[in-house]
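A single protein chain has been omitted; all remaining protein chains appear in their positions.
Order as written gives the chain letters A, B and C; numbering starts at 1 within each chain.
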């Protein structure tokens, strides 16, 4: 049966659609008829000004976490930088963010990361100002819809083909999601109370207006969650300029090249904005659709 | 020193000029200034009607001469067909013509055939209604102008690049002139009184408007001359569809293909017309320019 | 992690294949040894023969249907590759290409290696002590063009399915393939303008996968023919544009390969 969740473009068909998605068009009649379309029209909450201000200036690179140290995220307590961004000594970009979600559970996170890539609109309602659209390959969709796979594992090996503006213009970003093990976590330590769930992978980003001179930029994305008395604590790390090469983080910048500050700061601010929205929105939408993939 | 006789086009330059020549344009100011330009404006004598009428219908192919029999032209007397045309049994075209030139000598013939290819105008004055132009390669020109070579041998090995209408539209015809020996004559018999001189060779003709489908047609051309009490006797033979292949005549028609009658008759009539003109014109122009190549 | 530059080129005007291969082995190769930069290892694969496209194609769809060598230059990581390709002072190697290659038709793949297990890494013919596996004198490089409808991530999966199916359907290949390596295109330096400029390429085709197959000797290369037919007819999802794919039978020439002192 054909449903909005099973609508599939081939790669050749999908790619040119991203230029239209980048224009953030009005919802189509079919989209407007979706039961979650109302979220698209909500007023989007602004970040806490104090929080947003922490992304104003770069932090001290000496206090930043390198991806090779990702297992420090499994330590109790907090690292030197939990909110901030900077360029690392090797030129890579570093971003940390922390936000606490009262009333949110790890199950909600797992459901959301598996649920939202099935339709452009599911992605757009997350953060309408900057989310253009999303698509999956046939095999990715098959896995996401495979009820035999635990929700927390649905995204493992799946690639999200995202069209998104991270404060530096609309880009096509392919994000390959990994299991925590494949991402590089020490699985002997990957357990409660140090971690409740994880969503992360490696992305390649290139402008929607790609030409032969455009740079395709790698980044490692890490969203790790743990339970706190105040609610689920979301700790984000990005390492821009890094790729996961056969499971090992590698800075993939040409010698002497640094990720532009504007790109690092842009993604940092975008992250604060989209997860501020997330905080207010996830419990409500989970209450309506949680656990289901087809709605 | 550059003179009209030494004006040289490269092959690449020459070829496109033939389309203009085929239009038989008015003489240029330079051509009008040539001392022999007046011949271009003469009234052209019409063929003897009785002679022309002999080209009305084909002759009996059984009486035609094959190129393999060319040495019969060295016999005393006359052959079965001295004026006429037909298709041979193998599809080739046969033409015979005979015309007597009072007051003309073999020396005039030799001079004319060497003199005329040096300029378009020299060729055009021969038969203005149907002669478009002519050109030589650098090596051909060099030989033609080489005073160390007897006039009777100047054309041996030279190719005339002729633009001419043989009653079937303007064609580019490359005529490779041969010595009588290379043409195939028995040189033990090639002497007075059987022959006074010879001009002949093998041509390839293709329409000036050549395209990929155009046929490039071979022909063997034989002008043989002998002295008679009435004057120099010119006997012409053409074998259309024949080429000289390493000195041996070969019918080069695909199986089942015959040279169209219209082409055979056209060339026969053209031949009568251009040599009627020749008869009246050669003694006069020779008197003016004979023996000289540069005028 | 290691990254490998694979450059497939053909002879420049005026050279025979033999003259081209002489040049790359003894001149280009020696230059790379004299100015090693950060090269970890360097092998050349000298082409013996090859086929381009499919028998069912009415005409060739590969822009170039003759390749004379594929050189493979390995680096410990992307940064060392870039340091070598674009040093502060242009390297002799970077200016040497024009002396042997028809550079505008170069095909460059920056690849990461994946070893694919083979059922029979050791020959039964003269295996010696039996301690050396996964080697072979005949190396086949198979450039497979992804079908443009297929997502790159699915392409990896479908190729592997087709490979496993082909191995089963090609018993002689199954018996004779000594080693298989999938070289996956890395998006770092995504065949972009800079790479085209560096390698003087004009509108190069982009290959996401080059599979290397090793066989004992040329005598066994028919195993590849059996395999490639099975793969082209595999029952799984369409993943390749075989008309734009090709394969090369090559002889490997080692230029740089360090052997630790024991």
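Structure notes:
Please note the rule applied: a residue touches a chain if its C-beta (ideal position, glycine included) is under 8 Å from a C-beta of that chain, and two chains touch if they have at least 3 such contacts.
What you see is a predicted model, and the numbers here were worked out from it, not measured in a lab.
Among the displayed chains, contact with the absent chain in the complete complex occurs for B, C. Touch with the chain that is not drawn comes from one residue among B:79, B:251 or B:295, which is B:251. Within the complete assembly, C:19 is the residue of C:19, C:148 or C:164 that touches the hidden chain. Residue-wise, the contact with the chain that is not shown comes from C:102, picked out of C:102, C:176, C:189 or C:234. Touch with the chain that is not drawn comes from one residue among B:139, B:186 or B:209, which is B:139.
Although one chain is not drawn, its touching partners on chain C can still be listed: residues 10-19, 49-57, 59-62, 65-66, 102, 104, 243, 249. One chain of the complex is left out; on chain B, the residues touching it are 10-13, 137-140, 157-159, 161, 174, 176, 204, 206, 211-216, 218, 243, 245-246, 248, 250-255.
In this section, only the chains that are shown with their structure count from here on.
Common neighbours of chain A and chain C: there are none.
Highest inter-chain contact count (C-beta pairs) belongs to A-C. Think of the whole protein's Cα atoms as having one middle point; the chain whose own Cα middle lies nearest to it is C. Mean C-alpha positions place chain A and chain B at a centre distance of 88 Å.
The distance from the centre of chain B to the centre of chain C, with each centre set as the mean of the Cα atoms, comes to 65 Å.
Listed for chain B are no residues, as none touches two or more other chains. Of all residues in chain C, none touches two or more other chains.
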